[in-house]
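For this view, one protein chain was removed and the others were kept in their places.
Up next, subunit A:
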């Protein structure tokens, strides 16, 4: 059997692929964060809780309304996104004129409150959510056994990332968004409702988090702390990619997923730490991040 660095090649390919799948989650979550930071200048620490809410809304739809996975994939992001809109209107919008730190503290606090409320209501060990029958089963790739659902996650995440990038870079509304990021007063002077645009941007970022949450529900344990476990890594991804850079966060998300996957073969104990080592190195060499503008 061929070996690479003493590791059987099939095992290594398997880990690369799994790394890519985890990277899809990182990319999807960091994308929402980057969009929100780029536009609102708010570091959205509620993102993990909103990801978790996506999964819980999917569970609630199934158990209380009988709506399955496909409906949840469509509706849960809308429900959680509307909650985001409400949050932005009533609280976050009051802090735009202040230092970043206030937005960070507010969203961090709101995140903890949401997590605590959900834990009180549903407990901490989580709820069952099954893979939809259309996507269960697996392909035998020769070097590993690949569940259909994981393949679906990568494809959907890629589509969502590309679509978001296209909307922001190639459409009229995207150009307004980018202009408002540079100079909100001027854009407002052209008769564009900048506050509303910001609200919708926040809602869309939150919806992306909830979308990732629904995608995660069948494969990860649906519990109140599922977001906080992931969100620290996702913040590192955003920092490494360059705060607010959309392309940066997507590429870094997939890249770091792979780095983490490889670490799981060579030195498993460090697989939770390796991303932060990369972050420290990147910040030392390129403080603005890999794709950020200094």
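Definition applied: a contact is a pair of C-beta atoms (placed from the backbone, for glycine too) under 8 Å apart; a residue touches a chain by one contact, two chains touch by 3 or more; residues count from 1.
Going forward, contacts and distances are computed from a predicted model.
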Candidate names "ABC transporter substrate-binding protein", "Cytochrome aa3 subunit 2", "Tryptophan synthase beta chain" or "Glutathione-dependent formaldehyde dehydrogenase"; UniProt protein name, chain not shown: "ABC transporter substrate-binding protein"
Per the touch definition above, residue among A:27, A:58, A:265 or A:278 touching the missing chain: A:265
Contact set of subunit A toward the excluded chain (per top definition): 8, 10-11, 14-15, 18-19, 21-22, 116, 119-128, 130-131, 138, 144-145, 147, 149-150, 218-221, 223, 225-226, 229-230, 261, 264-265, 268-269, 271-273
